[in-house]
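Complex shown without one protein chain; remaining protein chains in place.
Up next is chain A:
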Amino acid sequence: MVRIGVLGLQGAIREHIRSVEAVGAEGIVIKHKEQLDEIDGLILPGGESTTMRRLIDKYEFLEPLVNFGNQGKPIFGTCAGLILLANEIVGQENAHLKLMDMKVERNAFGRQRESFEAELVVKGVADDFEAVFIRAPYIVGVGPEVEVIATYKGNIVAAKQGHYLCSAFHPELTDDHRLTGHFIEMVEESQRPAATV
């Protein structure tokens, strides 16, 4: 059974753990950087990206998180987690982990009253995925290595780059665990001896 960490600084942590357990993996809340050694894959949950970044800096998580990704260990970012993964953010000089070659815009769909749910096609995962968007970002541009796996009204809302996965919506807020399941498969894949990244 693979061990999946959920970065536990702030946000929808419990829901991701529930989703990870629902697809038969072990879920661990990561509060200290030392715990990153104990896990095979990591989820960056939704929450407030500015708050998370402050706590990431405060507890010196930035470098260990980047190293975790560079070791070939899979990372899945949802909403705020997607923002953390991007190497460019509209209107901001600095990005965060810069692990995925994409440019993102925060709160791109608007404020809370514009938050919505919609059914999406997520390539390789589902044709009818119930996606919940909350003050969600979207991806405004991607590099050649990034595969777009879902769009909504022409905007990119989920993508994959090697062992990195991200979504602007919140799979953890529904009982549809197929996207989490897809991530667990990516983690299992990364553990097979042949799969060097």
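We take it that a contact is a pair of C-beta atoms (placed from the backbone, for glycine too) under 8 Å apart; a residue touches a chain by one contact, two chains touch by 3 or more; residues count from 1.
Quick note on the criterion: contacts and distances are computed from a predicted model.
Engineer: For the chain not present in this complex, what protein name does its UniProt entry give, out of "Pyridoxal 5'-phosphate synthase subunit PdxS", "Sarcosine oxidase subunit gamma", "Dihydroorotase" or "Potassium-transporting ATPase ATP-binding subunit"?
Structural biologist: Result for the unshown chain: "Pyridoxal 5'-phosphate synthase subunit PdxS".
Engineer: If I consider the whole complex, including the chain that's not displayed, which of A:V20, A:L82, A:I134 or A:A159 touches that chain?
Structural biologist: Counting the whole complex, the residue in contact with the absent chain is A:I134.
Engineer: Which residue among A:E26, A:E88, A:E117 or A:E147 touches the omitted chain?
Structural biologist: Residue touching the absent chain, from the options given: A:E117.
Engineer: Considering the whole complex, not just the chains shown, which residues of chain A touch the missing one?
Structural biologist: For chain A, the residues touching the absent chain are 8-15, 31, 46-48, 50-51, 54-55, 58, 79-80, 106-107, 111-119, 132-135, 152, 170, 173-174.
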